[in-house]
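One chain of protein is taken out of this complex; the other chains stay put.
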Amino acid sequence: MSNSQTPGSDSYSIEAEIPANTKTYSQGQLVFRRFVRHKGAMASLIVLLFITLTAITSIGVGPLPGWWDKDYTRATAVLDGGRPTIGFFSLGEHPFGQDTIGKDYFALVMRGTQISLLVAVTVGVLSTIIGTIIGAVAGYMRGWIESILMRLTDLVIVIPLLALAAVIAKAASDQGVFVLALVLAIVTWTGLARLVRGEVLSLREREFVAAARAVGTSPARIIFKHILPNTIGVIIVSATLSIASAILLETSLSYLGFGVQSPDVSLGLLISQYQNAFLTRPWLFWFPGIMILLIALSINFIGDGLRDAFDPRQNRSKD
Amino acid sequence: MTKYILRRLGASFLVLLGGSLLLYVLTINSDDPLKDLRESNADNREYLIQQRTEFMGLDQPWYVRYWDWLTGVSKCVTLNCDLGTNRNGVDVGSLLGNAASSTLRLVVLATVLAIVIGIVVGILTAIRQYSGFDYSVTFLAFLFFSLPVFWVAVLLKEFAGIQFNNWMQEPTFSPVQIIITALVLALILSAVLGGDWKRRAATAGVTLVFVASAMTYFSAVEWFRRPLLGFGFVAIVGIAAAVGSTTLFVGFKNRRVLYSTLATVAAGLVSYFAFRGVIEEPTWPVLIGLFIMSLVVGGLIGWFMGGYSRKPAAALSAFVGGTMALLTAADMAVSHWASFLSLKPRPISTIGSQTPNFSGGFWESLLDVGAQIILPTIVLTLISVASYTRYTRSSMLEVMNQDYIRTARSKGLSERVVIVKHGFRNALIPITTIVAFDFAGLIGGAVITEKVFGWKGMGELFETGLRTVDPNPVMAFFLVTGTAAILMNLLADLAYAALDPRIRR
Partner (left out) sequence: MTSPQSRVPVASEPVLEFDNLDVKFGTEFGTVHAVKGISIHVQPGEVLALVGESGSGKSVTSMTALGLLPSNARIGGDIHVIDNQVTSMDDRQLRRMRGNDVAMVFQEPMTALNPVLMIGKQLTESLELHDVAHGREADARAVELLRMVGIPEPERRVKQFPHELSGGQRQRVVIAMALACDPRVIIADEPTTALDVTVQAEILDLLRSLKEKLNTGILLITHNMGVVADMADRVAVMFKGNIVEEGTADEVLNRPQHEYTKRLLAAVPHLGRGPQQFGFAQKAVEPLRPGQSLALDVQNLVVEYQRVGKTPFRAVDDVSFSVAPGEIVGLVGESGSGKSTIARCSLGLIPAHSGTVNILGEDLHSIDRKTEKALRKRVGVVFQDPASSLNPRFPIGDCIAEPLVVHKVGNRASQLARVEELLDAVELPRNVINRYPHELSGGQRQRVSIARALVLDPEFLVADEPTSALDVSVQAQVLKMFLALQERYQFACIFVSHDLAVIDMLAHRVVVLESGAIVEQGTRQQVLGNPQQEYTKRLIAAAPVPEPGEQRRRREERYRLLAQLGDERTELKLN
């Protein structure tokens, strides 16, 4: 036999030749390309960036001042019954109107958006980390470690999410928003842990993992180098969606009075405070609600785009 | 199988026990239970503090208090529950009774509706993948996912509730309303039913004419103040159910099944008159008994007329029998709408699960409870219907790619049979597992919905309990929701086993 012959070089081989100079794409690059092509997700990304940037730059963060000149804590004289002045091309004096005692509602909503986004993103990151580690360890280790971790998960699941969050949040109230975020993370990691465990269970049966074990690779290296990178799709999608549900959970808790505490502001708290003003000053109710809806909706669409990008099985063919 | 389920139940019980301990400890440490007294200026402050400390056992260590609660609950085994009292001394067990019934009524109704609507819409979107209909439903699903419960509840209260009541004063449609509604419905229906443009145009045209004329008629006779379904309606819908279910599940050609379902309709129409006197002012046991009877009669008709396809004939006839019973009851309820309106001119009041001290008869009270439950149910259903739709869609798409679907098509089966008989059952299997999860989530949503609509339900029990650092009401809430979640899990397991022969043992 001739050893010099490269496979695929003769015209009757069914194996395609490996092109020498075309660009190669890693899975990450392919995912990125598919995501960019998802119109809904890209539009949502733009909306979300716009909201985030506006919320941060308008009233500023901490000591840094923003471009909006009114403060969310200071009340001024109520103009025109506090009606919103926003138009298509102008913001006016009080774009979102004023609340009952004359505070600028735009500044309040922006502050609420900041807090709600901050809480949601922190929850997303923390619960993803907790869920991924617990799920991966439970899935790979099996045996009693798995049993303990999964019973722990069941324990958290059996108490209704909102109730558990409310109880812990009440215990930790007056500790600031980061503690609130931590509390929410403690109750929301279970879904991802189950998901990751399922993925790991199926991945550990794959032959490349068996090959790695046969070579003598350590369990830590198998989990972190071989298994987890292959669950990245599930993790990222789930993290995105958990941010959306954290927004809704935080606002619900604040609405019940167990979340963000006054004098701090969150979107849920604003709705809770002004829901009875619906008939007299409906804008106090509309703006924070629409803000929550926009944020949650765009994050959900981004999550959908990511899911399509990571899992192209159900992708459309051009027809 | 039995062994498997028993083991699952045992494990769930232990989890429930662990959950109760966790929640108990968290609750009693969530705040200072004497806060309000410490801040009060009452003269007998010290006495009040001492009294409450003694009453609630605040001087006891946590494990003693938990143990007391647990021993009380464990008496439930002998049907003699002792859930303790709240801090004002009211027995929690008596509070729980009403609260649990109204909350579970709401949650169960919303779950059932969400499952049915979600699965049907999910299948339709899977069949019409990447159509305009699919995209619209996808968008709506995401919208519903993203809605803050309390916000949409307030909106519904203001717009749906109050506007509906206003409209009810003079229930007529303007020509513009008629045209717009008919157009929208025509577009939706033609998108759902699909086909080539000719078929779509025909569907749209027929719908347009039908809806427009129906609305004009109803508006002209002020039907919505004095509605009636009548014998003709019951007969037509009954026959449609018989023919439709036969066509869908065994094919129109199977005359045995067709005749037996039609015979059931006939029997139902006879009893429509025969039982009129009985159901004019019935009680719940009577109604339920009649419903079961119509199922049995339908089943028997199918069994004896079914011939070579006895089993499907019995099942479908029982279904048609049940439908007839429900139609008859609906006819009765609708005919009481006018007298209900005279008792309660604004039918939907946005506070409470029923009108206090309502004086109407059985059907009027039923309509009252029904009117009160509509809005909260819509809120809860909207939110969970979205996840069912998405889940059914992806499950169905997955199944429709399987080899056995190709086998079924290669036999020459029509697309309808392929979807209903081969696709749908397989697609249902993974859906059963999310029902259990979703149920627990819905209870959380119910807490907020109840608050917005002012229901004295479990949510209120929990919220007040937690606010006052009073463990017994909170634990009662957990007991019901936890048990319900475990029961739903059990049901899901059973459904799983019933649907998938591979895991039966």
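By written order: A and B. Residues from 1 in each chain.
Everything that follows uses one rule, which is that a residue touches a chain if its C-beta (ideal position, glycine included) is under 8 Å from a C-beta of that chain, and two chains touch if they have at least 3 such contacts.
No experiment lies behind these values; they were computed from the predicted model shown.
Q: Counting contacts across the entire complex, name the shown chains the missing chain touches.
A: A, B
Q: One chain is left out of this view; which of A:Val36, A:Leu49 or A:Ala211 touches it in the full complex?
A: Selected residue, touching the omitted chain: A:Ala211.
Q: Just name the one of A:Lys39, A:Arg74, A:Arg151 or A:Arg221 that touches the chain not displayed here.
A: A:Arg221
Q: Determine and list the chain A residues touching the chain excluded from the picture.
A: 1, 3, 5-8, 12-16, 18, 20, 24-27, 206-208, 210-218, 221, 226, 229-230, 315-319
Q: Please identify, in ascending order, the residues of chain B that touch the omitted chain?
A: So the residues of chain B touching the missing chain come out as 3-4, 251, 254, 256, 307-309, 402-404, 406-414, 417, 421-422, 425-426, 429, 499-502, 505.
Here, only the chains that are shown with their structure count from here on.
Q: Touching chain B in the complex: which residues of chain A?
A: Chain A reaches chain B through residues 151, 154-155, 157-164, 166-168, 170-171, 173, 244, 248, 251-252, 255-258, 268, 271-272, 275, 278-279, 285, 289, 292-293, 296-297, 299-301, 304, 314, 316.
Q: In their shared complex, at which residues does chain B touch chain A?
A: Residues 11-12, 14-16, 18-19, 22-23, 26-27, 29-31, 130, 142-143, 145-151, 154-155, 158, 394, 397-398, 437, 440-441, 443-445, 447-448, 451, 462-463, 466-467, 474, 477-478, 481-482, 485-486.
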